[in-house]
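Dumping the structure here so I can ask a few things about it.
Of the protein chains in this complex, one is absent; all others appear in place.
By written order: A, B and C. Residues from 1 in each chain.
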Amino acid sequence: MSEKYFSETFKPRFCDTDALGHINNTMVPVWFEGARDPVFKWFMPELDLSQWKLILAKIDATFHGQMYYEQPMEIRTYVGRIGGSSFDIYQELWQDGNKCASGTAVMVYFCYEKQASLKIPTEIKNTMQEYLFSSD
Amino acid sequence: MSEKYFSETFKPRFCDTDALGHINNTMVPVWFEGARDPVFKWFMPELDLSQWKLILAKIDATFHGQMYYEQPMEIRTYVGRIGGSSFDIYQELWQDGNKCASGTAVMVYFCYEKQASLKIPTEIKNTMQEYLFSSD
Amino acid sequence: MSEKYFSETFKPRFCDTDALGHINNTMVPVWFEGARDPVFKWFMPELDLSQWKLILAKIDATFHGQMYYEQPMEIRTYVGRIGGSSFDIYQELWQDGNKCASGTAVMVYFCYEKQASLKIPTEIKNTMQEYLFSSD
Partner (left out) sequence: MSEKYFSETFKPRFCDTDALGHINNTMVPVWFEGARDPVFKWFMPELDLSQWKLILAKIDATFHGQMYYEQPMEIRTYVGRIGGSSFDIYQELWQDGNKCASGTAVMVYFCYEKQASLKIPTEIKNTMQEYLFSSD
């Protein structure tokens, strides 16, 4: 069974390191948010900032191993859970063949004007289904 | 019953905002790590970077409400759990009377040279006990 | 002759360091911008983001000495030059009695709607005069 995910690759920068000589942990939420762009586009194809419809409810990140300056990184972005108006995005950070970090972002489809959550449309749910993470 | 915690106050900066007009969520792990300095000092009183003895295993952050530019913030740092060699630091971010974010960092007392976890000394455990968060 | 400036003090964070063990240089523009808040308020007392009237034209930063984690820092903010619609803000970063960095931000009083620069009002110029840096 093939597994579908969004892949983003980039190179960590010198200023991403800290005094212990590795990448500082606070970069991981930054990179994970950056790699959620394709998810934002499901709900807002034009990424119109004045019509934003997503709220971030919670994030977590687990650190499995050290991350290093200069070696390319890949972030793999999956759907972790599909709810009625909320959903989880599950992400992994890979460097040099190692899964260095993983984490989940709980997001809510939301109308800022009405201050109310919205039902995720069926067509978006169908797309989400394709990216559903299976730990097998 | 009085509750003991470390309090750090600071002012969010303009560049901490994002295009939605509020503080970007990725600042929260940065601020929480910054406010864990007193915890670092329990284990390394001189904060000697060449003798660092703590590993960050996991972080999470829950977002309870919007955070705004310019209004002072306070981070309250508690102990969430005391284990044998690992422990949880629980933190809250307050702004203008509202708890805007909260989160837990799972840390491990660790010897980098031996690549092995260390037992938390009793005197540090006793100090930790004083800062233990009680949700009552 | 007494010299007037805005003073902001804060504590650098662990994640502000880099793998060389000191504070990374890219933090200096972040801190300098953060310390320009009182300047922003001259032009926009409410800091209303929808009515922003300042443009940043240029920044520079000179590094005089290493900056270290944990030791408190002070940023001193002066006016460097008063023009018709543009002006310079000159800033110094002090740590442990040493001037570690200094820099100038060239700003323009500007109307985004008309896409045209505005004349700095006389009362603001008078205030600026009080904060004018003299290198004597």
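Details
Following the convention adopted for this analysis, contacts are C-beta pairs under 8 Å (C-beta built on N, C-alpha and C of every residue); 3 or more make two chains touch, one makes a residue touch a chain.
Please read all numbers here as calculations on a predicted model, not as lab measurements.
Among the residues C:61, C:82, C:118 or C:132, only C:61 touches the chain that is left out of the figure. Contact residues of chain A toward the unshown chain are 10-11, 13-15, 17, 21, 30, 33-34, 37, 40, 47, 49, 69-70. By the touch definition given at the top, chain B reaches the unshown chain through residues 14-15, 17-19, 21-22, 24-26, 69.
Those residues of chain C that touch the chain absent from the view are 19-20, 25-26, 29-30, 33, 49, 52, 55-63.
Quick note on the criterion: only the chains that are shown with their structure count from here on.
Of all chains, the one whose mean C-alpha position sits at the greatest distance from that of chain B is C.
By the residue-number overlap criterion, the interface of chain A with chain C counts as same, with over half of its numbers used by both chains. Between the Cα centres of chain B and chain C there is a gap of 29 Å. Between the Cα centres of chain A and chain C there is a gap of 35 Å.
For chain A, residues touching at least two other chains, in rising order: 19-20, 25-26.
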